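See below for the structure under consideration.
The other protein chains are all here in position, but one chain of the complex has been omitted.
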Amino acid sequence: MVRASTQEIAAFVAAEFPQTPVQILEVGPMSARVVHEVGTAELRPGGTVSGPVMMATADVALYVAILAQIGIVPLAVTTSLSFNFMRKPAGDRRIVGECKLLKLGRTLAVGEVTLYSEGLPEPVAHAVGTYAIPPDAQAPRRG
Amino acid sequence: MVRASTQEIAAFVAAEFPQTPVQILEVGPMSARVVHEVGTAELRPGGTVSGPVMMATADVALYVAILAQIGIVPLAVTTSLSFNFMRKPAGDRRIVGECKLLKLGRTLAVGEVTLYSEGLPEPVAHAVGTYAIPPDAQAPRRG
Amino acid sequence: MVRASTQEIAAFVAAEFPQTPVQILEVGPMSARVVHEVGTAELRPGGTVSGPVMMATADVALYVAILAQIGIVPLAVTTSLSFNFMRKPAGDRRIVGECKLLKLGRTLAVGEVTLYSEGLPEPVAHAVGTYAIPPDAQAPRRG
Partner (left out) sequence: MVRASTQEIAAFVAAEFPQTPVQILEVGPMSARVVHEVGTAELRPGGTVSGPVMMATADVALYVAILAQIGIVPLAVTTSLSFNFMRKPAGDRRIVGECKLLKLGRTLAVGEVTLYSEGLPEPVAHAVGTYAIPPDAQAPRRG
């Protein structure tokens, strides 16, 4: 039961965050998958992907998973985001973020995001984040 | 490929931590499941389970999952443990912790633990923890 | 400007949490200092203090610092608590928790707690926690 489709959320994100290098791959029940382009600007010395790229990916993945559940609510804000960095990301692969929501309450959402170098099996990082949802902001059910 | 069985780890934990109220339910590849008894001492006003019970459960779940992979290494120590509390636990059910290791390096292990009131589907809390493994402490492979 | 005194909060905590081994040392503006007794039950093999003792100490320190600011609000609940364990605590000293609130919003409080073995200068652990404050629960100003 999803209240906003991948296309609706992608259109919203493209309009609101025109500069974002993160694209939505898919949304599902309490889940989302996004990808961050990796070019010269995203690399660190040693050919690895920078931490801020991980943060942008995790943050958007959480936001998209929440929007898919509650509908387009522009006012939700990140209140915490915690990362464990586990492996050096490949410099020539995009970063994929897979989000799974653990809780979607009326005013607080909690989710985890596992981050991969695209196509490789072992996660490069893991994040847990919380979003505050403005009271009464949940969109009316479509239909 | 597990280097210590549920029974071996249970025997080690019982000998080293005779007072622990946490029991091991099972271990698997990069995973473990444990349970914490809940009695009067574990309750808080309002009939909910205390935060320290969650911490004990998560910490043992991680430790057991690591021991199962690397063998009995008494010197591994927790370096971080982060919790999100999501739902009020039931006061009359044990707390179950399901650990999944995200990384098992030579000197650092990272894992997540989802905590449940036994028999209920929605997690009450989620934890992410790291353990420092002493260099060269990994037990020789059995057999 | 504190809305509940050390004595008022101590009386509330003693009534609500009669079993707690944590005592309040003092409260101040956006701050609190508490202490956890350490006896046989709080020790781990090797003579160190258990992680759950740290959690109980940090949680009460945060709660007390919040109560001091907003007045006696029994319904505030911990939503996250993150620990870094830095040094082995002494087995024969109490654990002191010093809390400093970083934010006290209408519905969310954030604070950090530095944990010490009493009388020793180097912290044994550091925690950051968040509390959800029920809307409209802030006590009327005294006086």
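So that you can tell them apart, the chains are marked A, B and C in the order they are listed, and the count of residues begins at 1 in each.
Following the convention adopted for this analysis, contacts are C-beta pairs under 8 Å (C-beta built on N, C-alpha and C of every residue); 3 or more make two chains touch, one makes a residue touch a chain.
Just so you know, these numbers come straight off a predicted model, no measurement behind them.
The omitted chain makes contact with just one of the residues A:Ser31, A:Ser82 or A:Thr114: A:Ser82. Touch with the hidden chain on the side of chain A covers residues 16-17, 19, 41, 44-45, 50-56, 59, 77-85.
Take chain B: the residues that touch the chain left off the picture are 79-80, 82, 107-108, 130, 132, 135. Where chain C meets the missing chain, the touching residues are 82, 84, 86-87, 102-103, 105, 110, 112, 114, 122-123, 126, 128, 130.
Methods note: only the chains that are shown with their structure count from here on.
Innermost chain of the displayed assembly, by C-alpha centre distance to the whole-protein C-alpha centre, is B.
In this assembly, the C-alpha centroid of chain A lies 28 Å from the C-alpha centroid of chain B. The centroid of the Cα atoms in chain B and the matching centroid in chain C are 24 Å apart. Residue numbers of chain A whose C-beta contacts span two or more other chains: 82, 130.
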